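The complex appears here without one of its protein chains, the remainder shown in place.
Just so it is clear, A and B label the chains in written order, and each chain counts residues from 1 on its own.
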Amino acid sequence: MTQSRAAVLLEVKEASRAFGGLKAVSEVSLHIDQGELIGLIGPNGAGKTTLFNLLTGVYPPSSGSILLNNESIGGMKPYRINHKGAARTFQNIRLFTAMTVLENVKIAFHQHARHSLFSSMLRLPKHFQGEEEITRKAMDILSIFNLADQGDEIASNLSYGNQRRLEIARALAAGPKLLLLDEPAAGMNPNETRDLMNLIAWIREEFDLTILLIEHDMSLVMGVCNRIYVLDRGILIADGTPAEIRNNPKVIEAYLGQEA
Amino acid sequence: MEYFIQQLINGISVGSIYALIALGYTMVYGIIKLINFAHGDVFMVGSFIGLYSAKYLAAAGLPPVVVLLLSLIISMTISACLGISIERLAYKPLRKSTRIAALITAIGVSFLLEYTGVLILGPQAKGFPDIMDKKQVHLFGSSIQVESNQIMILLTTIILMLVLQYIVRYTKTGKAMRAVSFDVEAARLMGINVDRTISATFAIGSALAAAAGVIFGMTYNSVDPLMGVMPGLKAFVAAVLGGIGSIPGALVGGLLLGTVETEISSLGFSSWRDGVAFAVLILILIFRPSGLFGKNVREKV
Partner (left out) sequence: MRKLNKKFWLGILVALAFYGIVKVLLTTGILSDVNQSMLLLIGVNIMLAVSLNLITGITGQFSIGHAGFMSVGAYTSAILTLDYNVPFVPAIIAGGLLAAVFGVLIGMPTLRLSGDYLAIATLGFGEIIRIIMLNTEYVGGASGLSGIPAKTTWTMLFFFTLLSVVLINNFIRSTHGRACIAIRENEIAAEAMGINTTRYKIIAFTIGALFAGMAGGLSAHTFYVITPGSFNFLKSFEIIVMVVLGGLGSTAGSIVGAVFVTLLYTYLREFPEWRMIIYSIVLILMMIFRPSGLLGSTRFSFGKSGKKEAKANDAIESSSTS
């Protein structure tokens, strides 16, 4: 490990992904430093979610490389990438709907469980210690998100806003270094959105996280992000500080072209 | 060599039956993503209807060709109605459920048809009347024998295939079927009556299975209430082999499976025949789930 590169957490080099003839992501290169809060914006269908899917291993990149902590994760299976320290939420919420709120969070702690299958089947003392530890940690996370009193509620019974928050809580429980949020504010009203953005800023401080945030709505990310990448039709068309992005003619064109 | 060709011809006639049944599987799967386990039993019902109509029509003194045509039409019509009823009563209420729920229901319908058959008709096999005289024809003066029945089977299969191609390609119903199989919601938004299209699919698939049932009866002269189980499973294997959802795939898959099976039997391994069909199924599922002609589909994230 080179000292000068230690600050870079995620580095994407010319990553592409094609579906049939369509290049959903085309030679995208980007880097995210430790502790940054980065926005990834672009009009509908720009390939933002596809890029997320490459980063989290849902499918391997057709070409190019992805490095997390200087380790290549391109083409790794999603659970391995999660173990390496990248956790995500989904644009269309993917909770374990029939499980309770608490159980949803417990799943993320599974990888850190110290009790084996064997000790669980035979109910050895290790099983009880392990389960107790998972429950305690999961409750801690839920408290942070003000969901602790709804721990025994079935996940699908939560309000829409709380389901989104639970998904973030679950991702956080995996103990990631990099948190990838796919349109976390989709479908929320302006008040909820503002609260959520504050929460994201807060957990970033609290957990020493690096965050990559997809947002469709440009104005939303301007306030919170350090830097912003703009994707349009699979191509990275701009990157820079919010102020730079706001005045970038290419970005304006991409968005206006969409509106028209 | 001549023996080999002889077996090939036998294989093609078995394969034609598989192909006709496989079409129903493939069309239904293409549209509602359901393995219609009851399809093999619709084939059985079609065969029995063919049996009884042929008996009565022949007793009425009609010429054999008319008996055959009428039996086919009657059997195909009633089976089409059966197919539509099955879909309406058992599958339609489950359209928004999980696929496992629908699959379990399909297995349920399959057993319901089989054992209602056993209850009404008894478990013994029944003889299928000889609608036409069986003649042995020597092909091109060689020692290769073709039964007149086999020629008739091939002819019927080809005609039905052509009719099906015409329906799917050129009629309004056919276009609606293709639209629904491509994207149900979009088809609905475009004003296509999805329910009616699904019914039409079941009707056509069931009619083809019924035709296969009549042909089966004429070939093997013996039908029973559980006869649909194995041909049904085999036809499903054929559909998967050809690429589920693909009409030419069902045809090729059926003929291929029929030929392979007949060759295996002729080599003296007839007790392994069914095992080979299932092994083919598993290998295809694992190494080329899209089959020979199918497209690969992946879940969207």
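By definition in this document, contacts are C-beta pairs under 8 Å (C-beta built on N, C-alpha and C of every residue); 3 or more make two chains touch, one makes a residue touch a chain.
Since the structure is predicted, the reported quantities are computational estimates derived from the model, not experimental observations.
Out of A:V12, A:V28, A:A87 or A:L158, which is the one that touches the chain we can't see?
A:A87
Could you please point out the chain B residues that touch the chain left off the display?
Within chain B, the residues touching the omitted chain are 33-35, 90, 93-94, 96-105, 107-112, 114-116, 118-119, 123, 185, 233, 236, 240, 271-272, 274-275, 278-279, 281-282, 285-286, 289, 299-301.
Tell me where the left-out chain touches chain A, residue by residue.
Chain A touches the missing chain through residues 22, 24, 44-45, 47, 49-50, 56, 58, 77-79, 82-83, 87-88, 90-92, 94-99, 103, 106-111, 113, 115, 117, 120-123, 127-128, 130-132, 134, 154, 156, 170-171, 174.
Definition applied: only the chains that are shown with their structure count from here on.
Whole-Å distance, chain A centre to chain B centre, using C-alpha means?
Chain centroid spacing, chain A to chain B, equals 48 Å.
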